[in-house]
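Just one protein chain is left out here, and the rest sit where they should.
For chain A:
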Amino acid sequence: MAENAQNIEVLICTGTGGIASGSLKVAEAFEEEFKKHGIEAKVGKRCEVKKTGCRGLCANDVLVDIMVPGKEGVTYDFVTPELVPQIVEEHIVGGEPVPKKTAGAYYAKFLEKQHRTIFSRCGHIDAESIDDYIANHGFKGIKRAVTMKPEEVIEEVKKSGLRGRGGGGFPTGVKWSFAKGSPGELKYLICNADEGDPGAFMDRSLLEGDPYCIIEGMMVAAYAIGCTYGYVYVRAEYPLAIKRLQMAIDTCVERGILGDNCMGLGFKFNLRIKAGAGAFVCGEETALMASIEGHRGMSRPRPPFPAVRGLWGKPTNINNVETYANVTYILERGADWYASIGTEGTKGTKIFAVTGKVKHTGLVEVPAGVTMREVLYDVCGGILNNRKFKAVQAGGPSGGCLPVEAIDAQVDYDSLIKAGAMMGSGGLVVMDETTCMVDIARFFLTFTRRESCGKCIPCRIGLKIMLEILERICSGEGREGDIELLEDMAYDIKKSSLCGLGQTAPNPVLSTIRYFRHEYEAHIKEKECPAHACKSLLHFKVIDEACKKCGMCKRVCPVDAITWEKGEIAIIDQDKCTQCTSCYDACRFMAID
């Protein structure tokens, strides 16, 4: 890769985060500078600007790597167009990196404990270039796959131990053998890129940063199972992912990689994108297929499983984006290599989206089995503002919260379930002492209740009633017995709902009660929110003893409700205050109540 590059390369992050931070302008500025310096002639080297996908640290975008042949790459963070002339002058022309502007030691640490395999191309190659993809092991997996019999490919995937990355963790090879074994000529292949779990964005980054990899993974599955037609169901909120994937598909069709005789390899596979329309339940496989068929995305009972009766009544295999990405590497490097990474029950690496109150929010790829502590502290730098860690929410709306006592749990399917959460798609939302756990439970129920397709009563009405109880507790109207009632309802709804949405929706409530029962009790009995997050229980007063007179609160108040002079304790004018919580969040000393 970059180590043996012939030219100087400037890699600029143009994932969604990069673009939002102005990376296209930065790229322009580089081109501009090169012209000005006549780089090509004067330095005697050729210089290339490459637009790459996400590197996983979007909060520090725009990230730029300068790769000089024979030297180690240097990364700059927070690059602005104004900074570009200096970088070009000193680093590219002069040969010395601009010391103050390079990403600090944290960036090396962020990468150090990671095991970037599935992400190895993302952020390094030009996401839109098929040649870059091919130059970096692209299509090697499918080329090896077609030298084997389809059954052998499935065996290889089984042997690797790969489990689906979409949440359930079902063994992928086994799923494929079901679809293959189903009678019928016409079979469909679907890639689930709905990524409805708020707080997770690894599928998006893969689609944007390495779209050919997903196509290749699907080709392998299509060859193994015998599917001639495939769909990628992408949520419409991901316009850049749709655009890049469509470009990649078009290029593959032009070059004969997709179509009636894929790469001249003798099998037929056509691929098409289907844009979702904004419904979480459409990530559920039966609802997703209903949606492709043009109906409301409502779940239906299983069996029959999609492998038997799927899209338009035909046998269908459906996998997650990250699952297909894993497949290409398994085929390229072999099942034994893959199975050597990870734990007994979870093989390979997993990409986590770490967000919330952590220093370096982002996407991290680690071997299954490292501990939560390693992910949060070693890779992501610990808790923001040096506050106290309270909990990490794992697995999205279907998952649960793990408290500090569980932070040494391993991140794999089985350990997380044992601790009361789940891996889900891999979202980890970190919470500190300012996050109220009752509010978090309320938040997730608001989401799942709104997203329920409404087909079954426990899910439709049960979640609504649970939500009303939580809202009451958050506003200080909680009653004796509410906690027990919530628990009771939770178990009933889990038991009696049709699909995974209803079956898992009560999990965040159950896990917060399990680990943070005292917070529920404080809301109900003392009408206090220990985290000072529930607005109706907040007072917005400065606690004189705790105030360090720093004036931070005054700076952030949007309505000028705070009086503060240097060396004085701040005072909040209750009439002006709109209770926006800005000052509360900004105060490093928890001096606002």
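Just so we're on the same page, a residue touches a chain if its C-beta (ideal position, glycine included) is under 8 Å from a C-beta of that chain, and two chains touch if they have at least 3 such contacts; residues count from 1.
The criterion applied here is as follows: contacts and distances are computed from a predicted model.
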| item | value |
| --- | --- |
| Choices "Dihydroorotate dehydrogenase B (NAD(+)), electron transfer subunit", "Dipeptide transport system permease protein DppB", "NADH-quinone oxidoreductase subunit E" or "Methanobactin biosynthesis cassette protein MbnC" - which one is the UniProt name of the chain not shown | "NADH-quinone oxidoreductase subunit E" |
| Full-complex contact with the absent chain, from A:236, A:457 or A:485 | A:236 |
| Candidate in contact with the missing chain, chosen from A:556, A:577 or A:590 | A:556 |
| Given A:97, A:123 or A:297, the one touching the chain that is not displayed | A:297 |
| Which residue of A:120, A:246 or A:581 touches the chain not shown here | A:581 |
| Contact with the hidden chain (one of A:67, A:232, A:331 or A:353) | A:353 |
| On chain A, residues whose C-beta touches the chain left out of the figure | 16-17, 19-21, 56-59, 61, 195-201, 204, 236-239, 274-280, 291-297, 312, 353, 355-357, 361-363, 393, 396, 427, 429-431, 435, 440, 443-444, 447, 451, 453, 556, 558, 578, 580-582, 585 |
